[in-house]
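This is the structure I have questions about; it appears just below.
With one protein chain held back, the other chains of the complex are shown just where they sit.
On to chain A.
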Amino acid sequence: MLRYIDCIDAGTDFCPCTLAERKECIICPQLQDRNVCDCLNWKGTCMCQEFICNGLKSKKSREFKKFDIVETVKLREDLFQLDIKVTKGLARELNNIGSYVFLKREGDIEAYSTPSSIMNSDTVNNIISIVIRIVGPKTKALKEVEDKILVKGPYWNGIQGQRFLKELKNKSCLILARGVSAAPAVLAAKKVMENGNQVYVLLDRGRSTENFTKQKFKDLGCKVEDVSFFDRSGNISGENAAIIEHLLKKWGFKVVLSAGSDWFHRKMISFIRGLDKSINFSTVNNSIMCCGEGVCGSCEIINIRGERIRSCKQQYDPSEVFLKEMDN
């Protein structure tokens, strides 16, 4: 298969980034330590030319800006939704598959920057919706915010294997979702449907009676079904395995978006790949992100070929990451 190498920021307003200054560009060999062009994935612009024309300096990085919180909705004891009024430009930029921002309470130190996926970006009223599950100090701090919040963005690498979703036209896509990871799948479903695709969602109930995204998927026009994917031993239950198998046959999905934990991705991708090898996978990105700029390394993962991938910025083919255990 063609090597899947991509930087989500390549060719955007944020390219070339500071990695170019350190000869660490993900795409351009000229901006690594090699001396000739051997572009790994052409995105329509030449970052080398941009870098030289910009006086051998990177473009300006994203910065925190203060915005108003329009509404806070408590979804569950440990789950809440923030609606934030942002600028028109930011709302537009965040209306893309895999969009996320860093959030921080005013006055908190940089270490509290929290990567948060966009569930919806309303580009008419310029309101972004984000769902947060309280799991540690950073999310506890966000629970304390009142009317103002600091937002840094846009970032776009919240979903891996985006290419498969973006290239899908007039076909169908299956979303398998569980827990708070379902939030970015809502925005993905919206964008996929804009390309004439039909979307079928199997939504795990988890600890609630239904997932908080159910109505949102329905409002978009997706077909939604509540399930409990796993039995007590953590395997996909026979009933649900049969449902998935039936849906794959009936709908002929070309792409499956797995929206859960990495454990969930492994389970789902292994199972579906066993049924149909032609299906491509997209996955919600669960890596721990601190800088979002490919610098700190906290999000680094290793794929099937042993290549290190800075997953906050670099795209990978999920089957090359989550299938390695099965293949080994």
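Rule of thumb we're sticking to: a contact is a pair of C-beta atoms (placed from the backbone, for glycine too) under 8 Å apart; a residue touches a chain by one contact, two chains touch by 3 or more; residues count from 1.
The working rule: contacts and distances are computed from a predicted model.
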According to its UniProt entry, is the unseen chain "Glucose inhibited division protein A", "Ligase-associated DNA damage response exonuclease", "N-methylglutamate dehydrogenase subunit B" or "Branched-subunit amino acid transport protein AzlD"?
"Glucose inhibited division protein A"
Which residue among A:Leu19, A:Cys48, A:Val145 or A:Ile272 touches the omitted chain?
A:Cys48
In the whole complex, not just what's shown, which of A:Asp38, A:Glu71 or A:Glu307 touches the removed chain?
A:Asp38
Of A:Gln30, A:Asn240 or A:Asn286, the one touching the omitted chain in the full complex
A:Gln30
Residue positions on chain A contacting the omitted chain are 1-3, 28, 30, 35-39, 42, 44-46, 48-49, 52-53
